[in-house]
Structure formats: structure tokens, C-alpha cells
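All protein chains of the complex are present and in place, except for one that has been dropped.
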Amino acid sequence: MAATHTTLAKSGPMPPPARTLAQRLRAGDQVAHGITLAAAASILLITALLVFELYINSTESRAKFGWSFLITQTWDPVADEYGALPFIYGTLVSSALALLIGVPLGVGAAIFLAELAPPKISDALTFLIELLAAVPSVIYGLLGIFVLVPILRVAEPSIRALLGWTPLFQGPFYGVSLFSAGVVLSVMIVPFIISISREVIRAVPADQREAALALGATPWEATWDVVVPYAKSGILGSIFLALARSLGETMAVTMVIGNDPKIKASLFAPGYSIAAVVANEFTEATGQMYTSALIELGLVLFALTIIINGLARALVATGSMGGKA
Amino acid sequence: MTSLHTLRRKMVNAIMLSLTGLCTLAVAGTLVFILGYLFVHGAKDLSLDFFTKLPTPVGETGGGMANAIVGSAKLLLIAMLVGVPIGFLGGVYLAEFGGTTFSFVVRYVTDLLNGVPSIVIGIFAYTLIVLPQKHFSTIAGGLALGVMMIPIAVRSSEEFLRAVPSSLREGAMALGASRTRAILTVVIPAAKNGIMTGIMLNLARVAGETAPLLFTSFSNRFWSPGWDQPTAALPVMIFTYAISPYEDWHQQAWAAGFVLLMLVLGVNIVARMLLVQRKHVAR
Partner (left out) sequence: MYRTIRKLFLLLPLGLAVAASAQQVLINAAGATFPYPMYSKWFDEYHKKFPNLQFNYQSIGSGGGIKQVTEGTVDFGASDGPMNDKQIAEFKAKNGGAGVLHFPTVLGADVPVYNLPGITQQLNFTSEALAGIFLGKITKWNDAELSKANPGVNLPAKDIIVVHRSDGSGTTYVWVDYLSKVSKEWETKVGRGTSVNWPVGLGGKGNEGVSGQVKQTPYALGYIELVYAVQSKMAYGRVKNSAGVFVAAALASVTAAAASVKEMPGDFRVSITNTPGKDAYPIASFTWLLIPEKIGNATKKKAIKDFLAWMLADGQKMSAVLGYAPLPAAVIAKELKVIARIS
């Protein structure tokens, strides 16, 4: 960049005929426009190519299984019969669990940081929490295997005593399970919910809150009944973004989910997610159909995240426009 | 009656507010715990060998991950060469020539690409490069990481370019500079630090990516002899070592996790502090 800078500066003092200078400069504008346009266009190209590669390489599987791929439970490499349902189930359940734990924590902390904490402390804590978002996924997996799973194994009897009457906590607990995956994911998505929600809550006009307080509301009532509804769509957007992230999360999940393609009601049972099965089996899938089915799983995951992301963006956009949803 | 009601409201107020505080404490506590745990378990096994030696064959203790550290650096270099130019120039386009339907589409697709799970990017790089080339390579892995860098590079460049006051740009153009010159000599230098910081954060993010490397850069027990050969990388080593049954490998995984985390968090802390500083200066 420095080089371009100097050559341009040199061309400055030379006094060529005015018309040529203007022309050249306009040409320069066009070149710059062209180059940046090409870069922007290449982003479209790469994305299109990505979709194309996924689509074309999953042809065999799509042709053989059709839409029933999405609702078939079998995953049988010996008979070459593949269905995505157990993986879709595992992906959705582990993510839902992550939201169940992560959303109250995240929104609660966001309210505290935006409304209650002194600005300095709030900034420092937010800084710390946003660092959590930077921790690589494989490290969460490492902690999941060696720290979380042993802790959960100790906590299991109490969880069972508390919630064992539901079908969700039946059957033996192996340590690795849908439940463990949900807990790890919740830790991973909380920072996203906090940092976006905090911004959205902060952006709520101060008079809204002050009006409520003036009418005799307690600080909590002002926050919960006035500020939070005002920021609702922004908060929802942050939740959807977090969801999109947890759906595609690979390494941390494959290390703790148990990798078993079965649909069981119990969260203590091992499960499997789309991203995890691709990571585990992609390099070793023998046979065209097997590979093709795995790539189709990639396509399904891609579609799933696009839908969720789209919803999230739409919500954040309406939220930031200040409209009450 | 009323006072009872008020009392109840006050109690709810106190309880809920302390609950939000507890939430914050729980989240912040988690980070402190993660850092502390990795520090205790990772740092104690860290020796000079870790940075200078190759991994040993199975069953022999000792050795290090020098090849994985260099491998990660090579992958990041390629990722940067791929992701930064496209991302930066794309960001310039959106900030300076935007406002068209096309730029709306670009922005939208960039967001889409940002949401694509890293494992899917891995499949993409495998079918696009590894299969036709018929071997795993550093280049394929770097490219996958590069593609992952693009969306964030676009959006952060755009953001920082837009943050440059338009008076600067207009001033330059009023002095007779063409638009390109105004961008090159005034706008970009003004946004430079911000953009660089964005790139650093972006690099830190992909440095910890494992999933896209599993079937692109693969892994390598030795030094990778070239750019078109498989290479070891720190995150992949953490994964393989963590799921192994060997105590010694677990220790190495902790050590590697500690090094990776320190790198990533270090870059994050420095970059964020620079951003904050800049904001204060601007004020």
C-alpha cells in the first residue's frame, strides 16, 4: 500500500494538460471501482461455488433418497442406507438445550451490565466476557472431556433426583451425551447473547426508563416491563445468531456428544450432530454413496443456518430501527 | 395491603436484580475458571521442547509440537493472503461505492458466508482443491481459513472506513483530488489502524479453527516440506491428542491448548485495547 501511495504522490506535481489529468483521474476512479467491485463480486462467486460444490457432490444421495433423506432414521454404511433425521434431531436438541441454559444467563447478565453495573465495571466485565467468544472451539472440547464430563458425572444423581421424573433424564448416564453437548454449547453462545443484547438494551432511549421510574415503577419493573420489551426484537436477534452458531459448532460437540446416531428421548443418552458426523466420517467414508450422503448433510446444515441467520438478521434490523416489534 | 404489595414489589426488585448480577458472575466466573484451569494444567507441562521438538512416535514420551506451530503460522499466512485482499477491497467497495442493489446483495451474501459452519467450508475446500489435486495440502487448509476470514474482513473494513468523517474525504476532493486519491491518501490512512486491528482479531479467530483443517491440511508428524503437502496445526493436534488414551498426549494437549489460548487471547486483548485507545483519542 505504501508503494502505491508514493507513486501516486509523484505523479501529482507533474503538470500534464488539464484535460488529460481529469481523464486520467476519472480512469483511476474507474480502475479503483473495478478492482473493488471485482473483490466484492468474488465473494458472491465463492459463495455460489460453495453451494454448487455441495449440491453437485451430493447428487447421488439426493437422487437415491430424495426428500425422505430428511426424515429417515437409518444410518447404515453396510447397506448403504442413509437418513439425516438422527443428526438433525441431535443438532436441534443440543442447540435448544444450549439456548435453554444460555438465554436466561445471557439476557440476565446483559440486563445487569447495561442497566445496573457502573459503566466502568460494565465495560471491564463485557471485555472479559467477549474474550470468552474468542476461545477456540477445540479448547472448549478439551475442557468438555476432561472437566465438564467428570463434573456432570458427579452432579448426575442430583440432576436425576430433581428432574428424573421426566422422560428427559431417564436411562444410564455415560458422561458424554446430548446434555453435555448442550452445556458446552451454552457456555460458547452466552458471550454472543450478552454482547449484542447489552448494546440493544443500552440503545433504548433513556426517557422510556425514566418515565416508568417517574410513574413509581421499581428499577426491575422499569427494566423488565419497559426497557426489555422495547429491545425485544434485538435480543431475539442475538438469540437467533447464537442459535445459528451453535447449530454449526463442530469440534466441541463431537468431543462430548457421544457420537451415536440414535433418537432417544433422554438427554442423558448419547446423540450425534450433523457437524460432528461430517467431521468424524468424512475422511473415512468408503464408497460414493456414503460420501455423497455426508455432503448432503453439509447441505442440510448450510440450509439450516441460512434460515436461522436470515431470521436473526431480520430481527436485529427491525430492532435497531427502534421499532417495537 | 398496599404496603404489602409494595414490599412484594421491592422484594421482586431486589431478587431479580441480584439474579442478573449472579448471571454476570456465573459467566465471568466461567472465563476465569477456564483461564485458570488451562493455566494450571497447561503451563506446568510447557517446556522449551514443546516449541523446538517434533512429536515422538506413540508410546515414547517427550517431544514437542514445533512443526504444528510453524504449520499453523503457514496456514495463517495463506489465509491472510486469501482473505485480507478480498475482504479489504470488498469492504472498500461497500463503504465507498456502495448504495447500489449490487452492494446490498454483496452485504447479504457476506453475512450468509459468515454463517456457514466451518465444517462445511472444510468440505468445500476438500472437493474444490484436495480431490482435483489428489493430495492434502497446506494451501487447501489455508484457503479454507481464508474463506472464513473474508466476511469479517469485509464488514470490519467497511465499518472502519465509514467511521472516517466524511469531511476529511470531501476536503480532499475539494482540493482537486480524485475520488480514488481521496480514498488512498486520506480515508484509508485514517482507517488504517482500525482495519489492521480488525485483521488481527480475524486472524486470532481462525487460528483456533480445527474443523476446516481436518480434511484439507490433514496432519503431519514431521516438518511439512512444502506448501502443497500436508501439515500439522496446533488446533488439530489438540484434537487428536485430547481424544487419545495416552496420559502423556493429554498433557501435551493441555500445553498446546494453553499456548493457543494465550496467543488468541493475547491478540484479542491487545487489539481491543488499541481500539479503545483510538476511540479516546478521537474524542
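To keep things simple, chains are lettered A and B as they appear, and every chain counts its residues starting from 1.
Just so it is clear, contacts are C-beta pairs under 8 Å (C-beta built on N, C-alpha and C of every residue); 3 or more make two chains touch, one makes a residue touch a chain.
A quick note: this is a predicted structure, and the numbers were derived from the prediction, not measured.
Colleague: Among the chains present, which touch the one that was left out?
Modeller: Contacts of the omitted chain with visible chains: A, B.
Colleague: Please identify which residue in A:D29, A:E199 or A:D260 touches the non-displayed chain.
Modeller: A:D260
Colleague: Considering the whole complex, which of A:L37, A:I111, A:L131 or A:I145 touches the chain not shown?
Modeller: Candidates A:L37, A:I111, A:L131 or A:I145; residue touching the omitted chain: A:I145.
Colleague: Since one chain has been left out of the picture, which residues of subunit A touch it in the full complex?
Modeller: Listed in rising order, the touching residues are 74-79, 145, 149-150, 153, 172, 174-176, 254, 258-260, 270, 272, 280-281, 283-288, 290-291.
Colleague: Counting contacts across the full complex, list the positions on subunit B that touch the omitted chain.
Modeller: Looking at subunit B, the ones touching the missing chain are residues 56-59, 70, 73-74, 77, 130-131, 134-136, 193, 196, 200, 218-226, 229-230, 240, 243-246, 270, 274.
The rule is simple: only the chains that are shown with their structure count from here on.
Colleague: Taking the touch rule as given, give the residues of subunit A at its contact with subunit B in the complex, in rising order.
Modeller: 1, 4-5, 8-9, 25-26, 28-29, 31-33, 35-44, 46-47, 49-50, 53-54, 57, 104-109, 111-113, 115-117, 125, 127-132, 134-139, 141-143, 145-147, 187, 190-191, 194, 218-221, 224, 244, 247-251, 255, 275, 278-279, 282-283, 294-295, 298, 301-302, 305-306, 308-309, 313
Colleague: Taking the complex as given, what residues does subunit B use to touch subunit A?
Modeller: Where subunit B meets subunit A, its residues are 9-10, 12-13, 16-17, 19-24, 26-28, 30-31, 34, 37-38, 85-90, 92-94, 96-97, 102-103, 105-106, 109-124, 126-128, 147, 150-151, 154, 178-181, 183-185, 188, 201, 204-205, 207-211, 214-215, 235, 238-239, 242-243, 250, 253-254, 257, 260-261, 264-265, 268-269, 272.
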